[in-house]
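Note that one protein chain of the assembly has been removed; the remaining protein chains are unaltered in position.
Our next item is chain A:
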Amino acid sequence: MFYRTSGQFKTTYESDQALFPIKQDMFLLVVILAIMYAIFPMFASEFTYKALLVPVLIYSLASLGLNILTGYAGQLSLGTAGFMGVGAYACYKITTIFPEMNIIIALFLSGFFSAAVGVAFGLPSLRIKGFYLAIATLASQFFLVWLFEKWAWLYNYNASGAIEVRTMDIFGLVVTGPTASPMVQYYFVLGIVSVVTFAMINVTRGRYGRTWKAVRDMDIAAELVGINLMRAKLSAFAVSSYIVGIAGALMVFFWKGAAEPNLFDIPMSFQIVFIAIIGGLGSVMGNFLGAILIVALPVVLGLLPELLGLTIGSATMEHVNVMVVGSLIIMFLIVEPHGLARFWALIREKLIIWPFPH
């Protein structure tokens, strides 16, 4: 009923291959974007921006980057947080060496550094795959965090050993540093995430996306039909690390404001892998669903007892939180092993044929 597709005839190949073959999808997206761009900023408090909206967007972006590599190109990676760190440190160095540079340009430039590092660590993928590749990327994770700690030039020989974000503006509007309004930072992050997501939807639908999927499904077959494996794999590493690097820079510059090297350690890599798997590998929207479950849900759960007027110790609540989120993850994976994106796809399918069963 809500998803009635009757009457929407496809008369050309273009219309059949359009981004939204069904009108309702387009309509939904418009509603969602309106909520994100207009409705939320009208109501959200500073806490909502800083603890819910911005982190979800940044984690979604990082997971999108990982999904390009793991979900689309089939290359396992456990080094995501390390590549995020490369993006963050590159952005930090760029903005301190060229203080006049616009932060948007610095942000997109820093992605190239993480892309280069990603390609370098992607080289082993030409010879090894599966779990073996995962171990190779794990090595990059250890190496990069070690580098962030030991190479004092990276943090400008700062006594604290951490990178700190100074105040920067775009045409007079303060976007980073303590005086930046959380709403401005939210819009900034939202804008970048929207642009990158839109670009990636199209990349994954296009020639590169199809090459990656072919490699993922069977690399020997892909090679036989004439796909250059080296180019396919390395381009996946480059694109993936580029996005992940931007996510890392956004995290430090537009959310946290300071970062120690061990922020980019393995726990965050795993967190992003969880988001990608629970959201759904090989899907763009899954990253957002996964991030909401892994990043936002614990925050909301933490607020519940106060809201219900219960007095539960903060530490007890933290334990309960871990248990609830953990069991939800297991439940979702049992109910739908292909992730939340597939879950939504099934619901949508059912809605289209509703009220008639198969």
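Just so we're on the same page, contacts are C-beta pairs under 8 Å (C-beta built on N, C-alpha and C of every residue); 3 or more make two chains touch, one makes a residue touch a chain; residues count from 1.
The definition used in the following text is that contacts and distances are computed from a predicted model.
Visitor: Considering only the chain that is not displayed, what protein name does its UniProt record carry among "Multiple sugar transport system substrate-binding protein", "YeeE/YedE family protein", "Sulfite reductase [NADPH] hemoprotein beta-component" or "ABC transporter permease"?
Guide: Answer from the UniProt record of the missing subunit chain: "ABC transporter permease".
Visitor: Any idea which of A:Ala221, A:Ala258 or A:Leu346 touches the chain not displayed?
Guide: From the options A:Ala221, A:Ala258 or A:Leu346, the contact with the absent chain belongs to A:Ala258.
Visitor: Using the definition of touch stated at the top, determine which of A:Pro55, A:Gly209 or A:Gly248 touches the missing chain.
Guide: Reading the full complex, the residue touching the unseen chain is A:Pro55.
Visitor: What residue numbers in chain A mark contact with the hidden partner chain?
Guide: Those residues of chain A that touch the unshown chain are 19-20, 24-25, 28-29, 31-32, 35-36, 40, 43-48, 50-53, 55-56, 149, 156, 158-162, 164-167, 177-179, 197, 201, 255-260, 262-263, 265, 284-286, 288-289, 292, 296-297, 299-300, 302-304, 306-307, 313-315, 317-319, 340-341, 344, 348.
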